[in-house]
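Only a single protein chain was left out; the remaining protein chains are all shown in position.
What follows is chain A.
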Amino acid sequence: MTLSEAEKTFILHGVQENFRIDGRNRDDYRPMELETSIITHAFGSARLRLANTDVVVTVKVEIDVPFPDRPLEGKMEFFIDCSANATPDFEGRGGENLATEISNTLTAAYSSNSVFDYTKLCILKGRKCWKIYVDILILECGGNLYDAISIAVKAALWNTSIPLVKSVTIDGNNVDMNVSENLSDCIKLDISAAPLMVTLCKIGDHCVVDPTSAEEQCSQGAIVVAISKGKFSTVFQTGGGSLHPLTLMEKLKLGAKVGNRLEEALSEALSKIKENGEMGFLN
C-alpha cells in the first residue's frame, strides 16, 4: 500500500499537532487484546491483537547440549513466520528480510542473563539443558510489529511450563533423565525482567509510538528499544534516515518511559489471567 502525498501531509501535520488521525496523542497505544494458552499441545502460547496486528506465539522446549563455552546455560531460539496472509508484501520471499531482522533483534534483546536467567534451563552441567524454541506467526499486519511481538513473546514465556526433571543418572556416556509424570509438576519461567520492545517512529520532527501502517509509511526511520526493568537491553534502528545525537537521547528517554508503562499494563493483564480457569473467548 502506498499513500498519496496529500494523505502523508495530513498525517504529518497531525503528528506535529500531537493529534493523530485516530485521535491519539503521540505516546498513546491502541487497545490490545491478549489471550494465553490457546494452543494446548504447546508448552506455552499467547496471541496478541493490537488493532489490526495479530500475532500468535508458541513455545516449545526440547533437550539439547549446552554451548561448550556456557556449560551452565540453556538456549533460546526465535523463529518468525511472516505468512502472506498478513500482508501481500510478504508473498514469496517478501517477508524473509523482516523475519530475520525481527528474530535478530529478539535474540539480541534476550541475550543477557540479567534479562532472562538461562542457568535455570541447565539440567546437567555441560551435558544437558533445555532449549526453548519461540515460534512467532504473524497473522495480520497493521503496523507496530515489534511491540506486538515482544508483548506476545513475553506473555507466551509467562505461560510456559517446563516439565520437572526429578533425577539424572549418568551411565558412562549416557545420561538418563527421569521426568516427573505428574503433569502439574512443572517449572514456570521467571519473566519479570524479559524485555518489551517499543518502536519510536520518527515522523517529521517528532516521534510517535504504536504507529499504524499508514503512519509507518510516512516515517523516515524508526528506533526500536527493548526495555527490561527500566534498562535498555538492545537498541536498533530500522529504515533510512539519520538522527541527531540530541534527538536520539530524547527518543531513548521517551522509549524507556513508554516501556515501563507497557510493562505495567502487561503485568496487570497477566495477573488477571486465572490459573487453569476458562480460556479463550468461547467461554
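Here is the rule we use: contacts are C-beta pairs under 8 Å (C-beta built on N, C-alpha and C of every residue); 3 or more make two chains touch, one makes a residue touch a chain; residues count from 1.
The rule is simple: contacts and distances are computed from a predicted model.
Remark: of the listed names "KH domain", "Protein yippee-like", "Cytochrome c oxidase subunit" or "Bardet-Biedl syndrome 7 protein homolog", the one matching the undisplayed chain in UniProt is "KH domain".
Across A:L34, A:V225 or A:L254, the single residue that touches the chain missing here is A:L34.
Even with one chain removed from view, chain A keeps its contact list with that chain: residues 1-7, 9-10, 13-14, 17, 19-25, 27-35, 47, 51, 151, 261-262, 264-266, 268-269, 272-273, 278-281, 283.
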